[in-house]
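A single protein chain has been removed from this complex, and every other one stays in its place.
Chain lettering (A, B and C) follows the sequence in which the chains are written, and residue indices restart at 1 in each chain.
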Amino acid sequence: MSYDTPAPATAPPLGVGMVGYAFMGQAHSQGWRTVGRVFDLPLSPSMAAVCGRNATAVRAAAGRLGWAAAETDWRALVTRQDVQLVDICTPGDSHAEIAVAALEAGKHVLCEKPLANTVAEAEAMAAAARVARRNGQVAMVGFNYRRVPALALARHLVEQGRLGTVRHVRVSYLQDWLVDPDHPLEWRLRREHAGSGALGDLGAHAVDIAQHLVGSPLTGVSAQTETFVRERPLAGGHGDERGTVTVDDAALFTGRLASGALASFEVTRVAAGRKNALRVELNGTLGSLAFDLERLNELEFHDDTAAAAEAGFRRILVTEQDHPYLEAWWPPGHGLGYEHTFTHQARDLVRAIAAGTTPAPSFEDGLQVQRVLAAVEESAGKNSVHTLVEGSPESTAPAGSATPAGSAASAESTA
Amino acid sequence: MSYDTPAPATAPPLGVGMVGYAFMGQAHSQGWRTVGRVFDLPLSPSMAAVCGRNATAVRAAAGRLGWAAAETDWRALVTRQDVQLVDICTPGDSHAEIAVAALEAGKHVLCEKPLANTVAEAEAMAAAARVARRNGQVAMVGFNYRRVPALALARHLVEQGRLGTVRHVRVSYLQDWLVDPDHPLEWRLRREHAGSGALGDLGAHAVDIAQHLVGSPLTGVSAQTETFVRERPLAGGHGDERGTVTVDDAALFTGRLASGALASFEVTRVAAGRKNALRVELNGTLGSLAFDLERLNELEFHDDTAAAAEAGFRRILVTEQDHPYLEAWWPPGHGLGYEHTFTHQARDLVRAIAAGTTPAPSFEDGLQVQRVLAAVEESAGKNSVHTLVEGSPESTAPAGSATPAGSAASAESTA
Amino acid sequence: MSYDTPAPATAPPLGVGMVGYAFMGQAHSQGWRTVGRVFDLPLSPSMAAVCGRNATAVRAAAGRLGWAAAETDWRALVTRQDVQLVDICTPGDSHAEIAVAALEAGKHVLCEKPLANTVAEAEAMAAAARVARRNGQVAMVGFNYRRVPALALARHLVEQGRLGTVRHVRVSYLQDWLVDPDHPLEWRLRREHAGSGALGDLGAHAVDIAQHLVGSPLTGVSAQTETFVRERPLAGGHGDERGTVTVDDAALFTGRLASGALASFEVTRVAAGRKNALRVELNGTLGSLAFDLERLNELEFHDDTAAAAEAGFRRILVTEQDHPYLEAWWPPGHGLGYEHTFTHQARDLVRAIAAGTTPAPSFEDGLQVQRVLAAVEESAGKNSVHTLVEGSPESTAPAGSATPAGSAASAESTA
Partner (left out) sequence: MSYDTPAPATAPPLGVGMVGYAFMGQAHSQGWRTVGRVFDLPLSPSMAAVCGRNATAVRAAAGRLGWAAAETDWRALVTRQDVQLVDICTPGDSHAEIAVAALEAGKHVLCEKPLANTVAEAEAMAAAARVARRNGQVAMVGFNYRRVPALALARHLVEQGRLGTVRHVRVSYLQDWLVDPDHPLEWRLRREHAGSGALGDLGAHAVDIAQHLVGSPLTGVSAQTETFVRERPLAGGHGDERGTVTVDDAALFTGRLASGALASFEVTRVAAGRKNALRVELNGTLGSLAFDLERLNELEFHDDTAAAAEAGFRRILVTEQDHPYLEAWWPPGHGLGYEHTFTHQARDLVRAIAAGTTPAPSFEDGLQVQRVLAAVEESAGKNSVHTLVEGSPESTAPAGSATPAGSAASAESTA
């Protein structure tokens, strides 16, 4: 028998409208196209419309990426009847305006990271999200690396207590695309568009994943930043014209989490040979974890309760059916890629919308990361002095030296 | 401005009909859904119809996977007007009948590996493909691992002569899903459906990739096979009922390529802890290569012409824009996954159809692999004696011992 | 207070006489010099005399390496009163004569591997050792890799049953010093001195470690060998003179152990970029092990009884106080090197001599390896046909194909 019409999907539709269709827009599109084909969802996402300023380009992108319609004005997009969720994939300087408008138009919002370029913008967005939440809307920020299965497993192991109390969290995020001194002065190198450089781009991920894995916020930081190449060719310039780079190439900072853990961060775009090396290590009283985004299907786990003669970091290939997100993919050992994080993000967001729950990371989470980044820049401008993160809970450990026997109150109990 | 209709795609359509929608069918569907969204194609693949025997199940699968129609009879599918390409994702025992019928119906064919369960079937398929080729049809076999970017790069390096003369090729393909003695007696463990066990499933990949990378066929093999667990629970059985496993759990074989290279193979489904470890190493007079499918974004390359003090296996992260297939994906360091091989396969096949060229691997290639597998089984049944592969070119090296100084003719020239 | 004389050592002396002072002699000397400084020993080894044919050279070597005297005739050395143990570090063609004479002179013997160049020689040595054993003498063959702590730990884990029944053992030993076609025709490339090439040099280690780790002998093999570069410059030759290489560059063989495990071997001296890659993997019903001599302080262990979501190969850094041989060395993480295996070998031999026990590997073990190597050469000369190892126990599994359901008797019990 031949059936020209497939069996009808029973899930009600969820119209998605996306703003921006560059790198992030393409990755989100792959997520939206795929999520309903792979996962069982309570709502069926439909790719209603994509928005960009150039009519020809946005129409071509719509056709290529699979969006049913194209818009040239984001204000039109966020009020479309067939759009219930606005997905913001533009540079950081437009996040606040679009997100607040979309929330006010009654839409759910997914916004790329970093949430905004300034704390003030992020605060406005979080406030708008709080108001909208009362109307049943949700707002989520796109820290997609939480959805790498290996990092989701890492969080699970920490939650289960397999690491005991985490004492060290060490995150580096190393790329190398700015080693070339002739890389042009694109928008990511201009403060007015990007807010900051490696700090906002890579540091935002690094801070979010550290806080998320440990389950505790940073309370203060000590930082330095650097711009090694201070002039670059103008993107649309002629010949030798160069302009000034107004963001950092690299940022180093240390800090403390409310839990008492020490944290160390290094983010850079000039680490020759490192392509996308988001590396995370956690050391706890009962075990340790290590991860490298360049080997994203693997998590290294050391169980310190094992007999010393048999202990060691084990390479968990995070492709088993009972690993996070893996129930819908391929058999064990058949690895996933970078783009799957966007499919997973879409899955979790759709489920939260259907269930009426608040998805994580929320705009509040995004705001908190923004405050950490602001503290980093403030510390870097003040001779690296330890700088408190606005709105942080009281740290359980003092800043700076906690070594002398002054106040033992902040040490872990050894009982 | 709002544009309800995207800009029209200019590429003419290519209707695809797929038979089978289990693991392989899902992977192929992901490839067909994605290929035109990511790559520039001269034809626009449309997912016309999927076929399966169970009407309810196939309709659900069509809806889930994105096929426009469903069929319950493959004979109907292969004659549909809207289908120009038949994609065969069924177990090996039905490949020949479907492929030959599809070719005779004037369709292009993509057939999953192994090409068939017997040499006779594979010969019939290759013959049908030869006839169809004269009509402008193409036939391709789904050795998708040739489309892992790292392995495509490996082939490229060999072709460029970066390894010099390859002397050793070593391939192991290790999985562990049959370690559990209670894994049921599914179709893959029955000779009548699967043809063989690890040999046909994993060994076919191993043989194809070895021959493809070196660019030379195996001329003979010496083999042994083993079934460690000879009875397993019946798939639909009650309680303790067990049936006999009629295929191998593991196969070991050595051989020679026409080029004179020595080859070593080990394939098994009982290597505890190895999930999908297709490991390849080539050693040549000028360099070496190593690969592990569990780390599919990486290729290790040793350049023996480098100064000894600086030489070493370098880990190439195969995610650069000028790496094979990478021009359309993400920035460097943002890794791909297993399923991408099916998108790449679809790309190459669509381009070959449009260009009127013969895609590789062809049915002839698939037949040659089948003859190697038959020689493996023959050798294993004859006390491992070196057994020639049917139809092989005369090897440049004798079988067995080539060590004594008898005939120096087969040694590499040292001039 | 100043004490000009150290406190006297309480252990009685054990005089050692060594024959040969090239690479192996230097490594053994380091072992003898060090063992009593690091380990507690029941006998105190004294380096009595070293023997070599060139008087000037052997005297210089004695001074350099720390031997109290020098001899130019090994017959004089093996009868010295101050020598109780003869340590043979010469090429294989002289092993039998020296070892038998030393045993007949009432000495203990340590003999480098391979035990001999022929089975007949090895049989004579084993017979002499049996006779001498009745007089309380011991004889040991220098398969030093058993004393790599990581491999000693591997054996320990197998003995404890942590792997269950071992089904696969896979050993490759890859070097690259013969990639250069102008490497001269040294003694290791002449059959009359070395017996065979990669086979005797590397294959002997590979076979011994496989059998030792599993605890079961090979019963039969199927093999091929190859000499890629058949003429090389004469070592002392003039200009362009070349001579014929009369040993193998590489050997590949598969086989079965008496236990029923399948074994796969590949040894070569032309694997570009591989310096000393003795790689071992065991796969059992309960777990797996992997090792690479290029990372000799590490053992990878997969425990298949762990929950799938947490399982993986763990990298055990074999430097803990309770790891084999580590009690006397440095704190955890402070790795050992290649030469330490000779110190460990000396420790175990001295303790066995003092205790009156038979040290392993014995000459019988060396003979058995020699018989495997002979079977490899025989199989390689007979078209790779499966060839039984002389004197092997009846294998529990048939040769060649054990896959068809003919005789289930050889399969593992699934009860």
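Just so we're on the same page, a contact is a pair of C-beta atoms (placed from the backbone, for glycine too) under 8 Å apart; a residue touches a chain by one contact, two chains touch by 3 or more.
Here the structure is a predicted model, which is why all the values come from computation and not from measurement.
When the missing chain is restored to the complex, the residue among A:Q137, A:S172, A:S216 or A:N276 that touches it is A:S172. When the missing chain is restored to the complex, the residue among A:T90, A:S216 or A:N283 that touches it is A:N283. Contact with the undisplayed chain is limited, among C:E104, C:D180 or C:E339, to C:E339. On the side of chain A, touch with the chain left out of the figure occurs at residues 167-168, 170, 172, 174, 176, 179, 181, 197, 222-232, 242, 244-248, 250, 252-254, 256, 262, 264, 266, 268, 270-274, 281, 283-288, 302, 304, 311-313, 377, 379-386, 397, 399-405, 408, 411-412, 414. Residues of chain B in contact with the chain left out of this view: 153, 157, 301-302, 308-317, 320-323. Mapped onto chain C, the interface with the missing chain covers residues 1-9, 23, 27, 29-30, 33-34, 37-38, 49, 55-56, 58-60, 62-73, 76, 175, 177, 274-277, 293-297, 317, 319, 330-340.
We take it that only the chains that are shown with their structure count from here on.
By the count of C-beta pairs in contact, the leading chain pair is B-C. The most distant chain from chain A is C, comparing centres defined as mean Cα coordinates. One inter-chain figure worth recording: chain A and chain C are separated by 53 Å, centre to centre, where each centre is the mean of the chain's CA atoms. Centroids of chain B and chain C (each the mean of its C-alpha atoms) stand 40 Å apart.
If each chain is reduced to the centroid of its CA atoms, chain A and chain B end up 36 Å from each other.
Shared interface positions of chain A, defined as residues touching 2 or more other chains, are 317.
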